[in-house]
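Everything on this sheet refers to the single structure shown next.
Every protein chain of the complex appears in place save one, which is left out.
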Amino acid sequence: MIEYLLEPFAYEYMVKAIWVSALVGGVCAFLSCYMILKGWSLMGDALAHSIVPGVAFAYLLALPYAIGAFFAGILAAGGMAFVKQKTKLREDAVIGLVFTTFFAIGLVLVSINPMAVNIQAIILGNILAISDQDVQQVIIISLVVLSVLLLKWKDFLAVFFDEGHARSIGLPTSFLKIVFFTLLSAATVAALQTVGACLVIAMVVTPGATAYLLTDRFGVMVWIAITIGTLSSALGAYLSYFLNTNPGGFIVLIETALFLSAFLFAPKYGLISQKRAVNKHREAL
Amino acid sequence: MSQAFIHLENVGVVYPNGHHALEGVTADLSPGTICGLVGVNGAGKSTLFKSIMGFITPTSGKVEITGLPVKQALKKNMVSYVPQTEEVDWNFPVLVEDVVMMGRYGYMNFLRRPSQADKKAVDEALQRVGMQDYRKRQIGELSGGQKKRVFVARALAQGGKIILLDEPFTGVDIKTEDSLIALFRILAEEGRLMLVSTHNLGSVPGFCDTVMMVNKTLLAYGPVETTFTQDNLAAAFGGMLRHHQLMGDELHDDPDARGVTVLTDDERPLVLYGEQGGQKIVRTKETAGEGIGRHD
Partner (left out) sequence: MMELIHEYLLEPLSYDFMQRALLISLLIGIVCSVFSCFLILKGWSLMGDAVSHAILPGLAAAYVIGLPLLVGAFAAGLFCALSTGYLKNNSRVREDAVMGIVFSAMFALGLVMMTRIESDVHLLHVLFGNVLGISSSDLWQAGSIAAICSAIMLLKRRDLALYCFDPAHAAVIGVPVKVYHFGLLVLLALTVVSALKAAGIILVIAMLIAPGAIGFMVTRSFDRMLMVAVSASVFSCLGGTILSFHLDAATAPLIVVIQAILFLLALVIGKRTSHSRKGEHGSGTAATAG
């Protein structure tokens, strides 16, 4: 039995998949705490789709994919800012418009040049066959993002909670926001490798939302989210070996299962305890 | 006097999350009057509005409109609603006349094709509020007061006997406020009931006939002169208002016991003058152009 459970660890590609997923899961979970408080879920999805043409380009030109992704991300963000400024469209429409356009450009490029690019790997992730070069990129990205977040997490919190106050105490708010979105794009690039463009949104939303149901303190929330993100990513990659299924999809399903458990059973904000509190209140009347 | 337009009987609202928004509200509102609805944020003003509009069904008590249950009254186009400025998407691609025409939808068929009568009603409504020259403007292209007038015109086109106005004076200047008040007065005198929610205390004595003061329940209801007193205001607003009192010495050189009380929440102030306990409302008059800064 134990032998059976340890079987995945005998394969180098499985070991690599497990710890790379865990690393990326933890980083994305950290960011997710900010994302869900600011209502930026669509932004996470948009970035993940927008960088696809960049990744496709980078593969075509044999550049590190992170560079292509980065430029596409910046272009998309610039495009959104431009359209937002020029029109009176709602923000969600602007984001949707720009990211789908970028995504479509990527697909047209790929369809005209179907040679080197495995579009399925970009959309659905390819963690089991990740190359060593890609692993290096993921590690560098994750470490940079993590260290900036660990050093500056309180500054980001101050800016996102009350920008006016943050400015009044001398924080460079615009700069910090740009830094945050750069970190987010970088993390998105890394997550693209593990779960693919369509599921990045789960990585940068679900762990934070789960933690948000369990605590009222941001510091605690970050730790819970990171724990959830890391463990469910590692577990998802590990279990996908036995179930012979797409690891990205499985990681997201585990994260969702945890969210639903928190939704039902969280001590203070869970559905069950809330219903109980209402009933008590009614009886007291 | 004719039958009450809005009949509230022991109305209470408890939200599904256990929040008690309102309890035991009983009142009869008569036609031909302007009734002010005052209270702090979260006191239940909008809950009361929503109950009258049929958005929420009270958990206890009942609401009747001209003797009918709310749903039936709505079908008869009895109630019109003028939303808060912030609630409206001013970039929506509709022209002034389109918005006013929406007031007629209740009379139209399944496809909402306007008839001659509908068009005439829209023309008249625009005329009443003095907006006929702006009918082809997109609604975002109007000033604050004009925007309000368009929605009042919609209420008129609808032909409702009851008009609910949610914070109509937020974000409009004093001159506009006065002209809107003049319009409301005329509309009330024609036999409508205008129910106006406001936190702008100073203007209440200026244009309301009656006032409802709410804070989780109906604290007081009656004519402004007798209801809008310092005691009731204190109960409704607790410590939420700025409160300046100028007594005897500060005001008079003689041993006059009368004093001046100024209550304000940064809008037009409410000024009460007289002996303690028997103070009377002073109808304040602000004039435009004094450079009084007001926030939205």
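All chains are identified by letter, namely A and B, in their written order; residue positions are counted from 1 within each chain.
Definition applied: contacts are C-beta pairs under 8 Å (C-beta built on N, C-alpha and C of every residue); 3 or more make two chains touch, one makes a residue touch a chain.
No experiment lies behind these values; they were computed from the predicted model shown.
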item	value
Candidate in contact with the missing chain, chosen from B:66, B:146, B:170 or B:232	B:146
Residues of subunit B (touch criterion as defined above) contacting the omitted chain	53-55, 71, 74-75, 77, 79-81, 83, 87-89, 92-95, 98, 102-103, 105-106, 110-112, 129-131, 138, 140-146, 149, 154, 158, 173, 175-176, 179
Positions on subunit A contacted by the hidden chain, ascending	35-36, 39-42, 44-45, 49, 83, 86-90, 92-93, 95-97, 100-101, 103-108, 110-112, 119-120, 123-124, 198-199, 201-202, 205-206, 208-209, 212-213, 243-246, 248-253, 255-256, 259, 263, 269, 271, 274
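The criterion applied here is as follows: only the chains that are shown with their structure count from here on.
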item	value
Distance between chain centroids, defined by C-alpha means - subunit A, subunit B (Å)	47
Residues of subunit A that touch subunit B when the two form their complex	88, 274, 277-278, 281-282
Residues of subunit B touching subunit A in the complex	16-18, 91, 140
